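One protein chain is absent from this view; the other protein chains keep their places.
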């Protein structure tokens, strides 16, 4: 593997987003922004029972309403191929799998008319008793064959029970995190257009190529039929990852049925049942240590929920597998299938809730042993992955903790809880470690030299706000040894060929490999005198073989979070005046956008700690606070001073650019750091999120 | 949203004539609540009468009373020099609500007649006695962590979401309304009906009455006022508890006190039990706490909102103590 660590003209220097002015002037067109002649609008008719059957739909009444073109439902929908994805197997029968599942789609000539007809649609149901409430002792919990994406359900090393029985100090505690919804600012929207035998979708996706493949198989189209475009995507956080979300399949059905372009845009409340969320978790942590806080045993077990449609098991306890050294280590998962919407990816799936469990328990261990929480983590650092025994490609957790402690001003902290009273506020500080897997996935890219002297790079990447388009521009420019101003990176088009999606912090790590390799090859061809024909000279690279040829190593990004909190003695309101995050994330391509991503992760972590909870009413099977007034995400004044730093992390064992993703690491551990700080402020442990005034009140 | 006709009212009389006795008609002011509820299918009017052109935009003095027109926007009300000077509690309450853009559009009159934010009321697919009388109240056994602890019934536990109205309750404001019988002014305290068995009937005025303004009597000389709101995020959220208070203290004793509580009942809750307990009482935290406890003795919390009882008690003590303290 080759790399270029030496200072390069573009990489490593801050660069404003290449699409920045398009976004601040309103020129950037997102999925629902494209005007088309003859556009019709589809509106979902959602189920209003959690379980049962559809007996009758009053389609005739809807069709009689002004402007209604058609109603899609179980009797006229195209027959689909079962691709193992129940959330897309729409209108194929009369079963209602959960509250809010589509039972029909009304298509009309204006959105106002479509909406009214959909809302007036009378649906008769045969309801059945539902089971919608997740609990840690649900009798139907079971161990699935694997957890997301394809990981072991259980890992076991040593004799955990024996080690715990013999340990000088034991922490045994349960932690809970609620269901959380991604709530990207852009609601899911798809516009489907048939032309010349091809179907073009403009849609809100993190994964254009995979969506084109999934929809092709679902509808049984000939390969190459479906083109998915996603030039600009208004956030995702996992919510627009693979598989395609129902709006895309519904738009395809509708455009096919009415023979004109159709747009299906979900309302904000419809996102709750239809697009995914993070499962609630119940976690049990048992830590055994000697009196100096050296771990002898770590056990991390988690229970989560999934739907009846898909088995989706969040990999909660994977967080504890590589994190701290322990001779005896057990992790496991159980899942229960309920009559609820299907959980999906949400920023740092697994690691975000799992780190709340382990990093909170570590704080309790620090208290029990009388060891400083930073020092406790340093004492339990390790050179090899404690679960697999594999060496780490790099592990700079200790650097992150030390640099963070220094920046934050941790030294001299009074370890006693509830001693920091300051007027109406209790004040406290807390820390947590963090890691996130550094994965790289095979992808294909094309680099083209044009006769004008400009270069075009094409890769089916997506920029959901990560800055990927800009980072790839910088990487391509350096590989071509030209200024970034003459390089145009085109993304968000499935026709560019197989490529990873924007998810799991894999995007730039995966796309940069073929982009850089193709660009280097092109530069070499130009340098050796190859002529540029009128249509351009193109080099293509597919990284599949190269990715698979890598050594087996434990590859991770690392981090540490420090929080200062203030808890109002009168009301229990928690404020976070200060957060410090320090990260080892491989090579930073664009310090400007990298910092933004880390800020964003920390902000979502803060939001998760204090605000976010989707509340299930089990009688309806509905998350009843399904709007942005009742599901709170952080606003500007919730966020105080955020300090972000990265430590040097040269890692030769990743990809040719030395890039680790940094979309998720910023959220990991933040809720634990804040919860630990609330304990330090008040003396009351916070083992359940979010830490609302009701929970923090003294 | 159902199709509707739209008319611009040319006079108050004409507006009232169009809406009174027409259950399908609604007044449109700022629309920040009405349009929201129409999109949710909770309100389904067939006629909107736009009253924003009517002459109800002014804040005027009449002797020592301040008159606020029903169409005065929240942001103009909060920024008005006389309001800031004489009624800080009112300015603070308005600024604690919603967002800058909503306050620019939302009106004083509309604020008073806004509907509850209970999630079962705003979801037309759920039962709700307020929206659909007789259909039941799922909140009592369901999600109610931010619903009422005072004055609720077995039929409804909704809260009134306003901040502004809580301040008005503490200020002994009077509400100007006009219906077919003509204009009248009624105390804010008498403007809202107790919940009882008809939570759909929220106001004491006749259907189709138009709120024309609010009259603010002067505060007692030497009285101070303040509003404090607790919410689950730092801003742009409805209260989980709030207190508006007016307090006059002489020689360490309470000479005049008015306390109104928000987010605890179907309407701004005037804490008269606490007020009575404080007359001529020492202006000290223990006395404030005892008064708050006396008021909250009537609280009937539900499974998940009992935290509001100590929250309100602490808030009352904190706000009154702050009003006693030197500035």
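In order of appearance the chains are A and B, and numbering begins at 1 in each one.
Quick note on the criterion: contacts are C-beta pairs under 8 Å (C-beta built on N, C-alpha and C of every residue); 3 or more make two chains touch, one makes a residue touch a chain.
Throughout what follows, contacts and distances are computed from a predicted model.
Entry comment: the absent subunit's protein name, as recorded by UniProt, is "2Fe-2S ferredoxin-type domain-containing protein", drawn from "Biopolymer transport protein ExbD", "Deferrochelatase", "2Fe-2S ferredoxin-type domain-containing protein" or "Sugar ABC transporter permease".
Just so you know, the chain we are not showing touches A, B across the whole complex. From the options A:58, A:94 or A:112, the residue with contact to the chain not on display is A:112. Within the set A:267, A:315 or A:682, the residue that contacts the chain not displayed is A:267.
Taking the complete complex into account, B:88 is the one of B:88, B:136, B:218 or B:282 that touches the chain left out.
Think of the hidden chain as still there; on chain A it touches residues 16-17, 19-30, 32-35, 110-113, 116, 183-187, 232-237, 265, 267-268, 464-467, 592-593, 595-597, 599-604, 627-629, 633-637, 639, 641-642. For chain B, the residues touching the chain absent from view are 1, 3-7, 18, 28, 31-32, 35-36, 38-40, 46-48, 50, 52, 75, 78-79, 84, 88, 91-92, 95-96, 98-102, 104-105, 234-236.
Heads up, the rule we're going with is that only the chains that are shown with their structure count from here on.
Look at where the CA atoms of chain A average out and do the same for chain B: the two points lie 40 Å apart. Of all residues in chain A, only 46, 48, 112, 115-116, 119, 269, 424, 570-573, 575, 610-611, 615, 617, 619-620, 622, 624-625, 627, 629-630, 632, 634-638, 692-694, 697 touch chain B in the complex they form. Taken together, the chain B residues at the contact with chain A in this complex read 1-3, 41, 117, 119-120, 122-126, 138, 141-143, 145, 230, 232-238, 240-241, 307, 310-311, 314-315, 317-318.
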